[in-house]
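For subunit A:
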Amino acid sequence: MNDSLYLAFWSLLRRDLLITYRNRAQAINPLLFFVLVVILFPFGVGPDVVLLKTMAPGIIWVAALLAALLSLDSIFRSDFDDGFLEQLVLSPHALSVLVLAKVIAHWLVSGFPLVLVAPLLAVFLGMPADAIAVLVLTLLLGTPVLSLIGAIGVALTVGLRQGGIILALLVFPLYIPVLIFASNAVQMAMAGFAVSAQLSMLAALLLLALALAPLPAAAALRMSLS
Partner candidate 1 sequence: MNIVMKWIHLLGSPPYFYRFSGKLLPWLTVICVGLLVWGLYGGLVQAPADYQQSDAFRIIYVHVPAAWMSLFIYVSMAIAGAIGIIWHVKMAEIVCITSAPIGAMFTFLALVTGSLWGKPMWGTWWVWDARLTSELILLFLYFGVIALYRAIEDKRMAARAVAILALVGLVNIPIIHYSVEWWNTLHQGPTVTKFDKPSMATSMLIPLLVMAIAFKVYYFIALLLRMRTELLQRERNSKWVKELVGLS
Partner candidate 2 sequence: MGEGTGGFVMSINEFFNMSGYASYVWGSFGLAFVMLVWQIVQPLMEKKAIIESILKNQLRRRQRQ
């Protein structure tokens, strides 16, 4: 029984990755959005190097939040439209584990690329090298939390016609702790302080989200499909 759940988890993960690979042109869009939002800031606040450098952690993290929100809809959308989601709900496996597989697949294609591109943006904004390392670390720990919490919001709104704006309303307040700890860690790293406390808080948030978020997401999916 346990083995079959394991199998279901991996095959679902593989399936989702494969589907994204086939539609890779679409998968790049959130990434471009992320880069664009960051590039907008110098136009908004002026090309002041010092100002941009102090704001850089906040800018990159807020942009990451927006990009995460934009990509969230694709976790369940196409599966909801073509009925695959109903089959998942009806399958004998624990729905929360299957949801976790979908969220991980989603993070790998939409969250992980942000982590890879962020150093480039950090250089644009004049961030020093050791702070960039911390930035990458915070994104590695933080963006999965965004996907996990976001999955709850998407599961609640997937059946709605105007789900997008409500999704933002549901999800952004819950993103605030991640934003606080992550951008503060980068700021402190730039000022030359130790950041282990912030990073361990982010790690704790990640573990908590991994353990808890799939449960309400599964419950919400059941609700949305009933």
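Heads up, the rule we're going with is that a residue touches a chain if its C-beta (ideal position, glycine included) is under 8 Å from a C-beta of that chain, and two chains touch if they have at least 3 such contacts; residues count from 1.
Inclusion criterion for the candidates: all candidates are chains of the complex that A comes from, given by their letters.
All values derive from a computational prediction rather than experimental measurement.
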Seminar exercise, completed: All of 1 or 2 sit in the complex with subunit A; the one touching it is 1
Problem set entry | Touching residues on subunit A, where the partner in the complex is candidate 1 | 152, 156-157, 159-160, 162-163, 166, 169-170, 172-174, 176-177, 180-181, 184, 201, 205, 208, 212, 216, 219-220, 223-224, 226
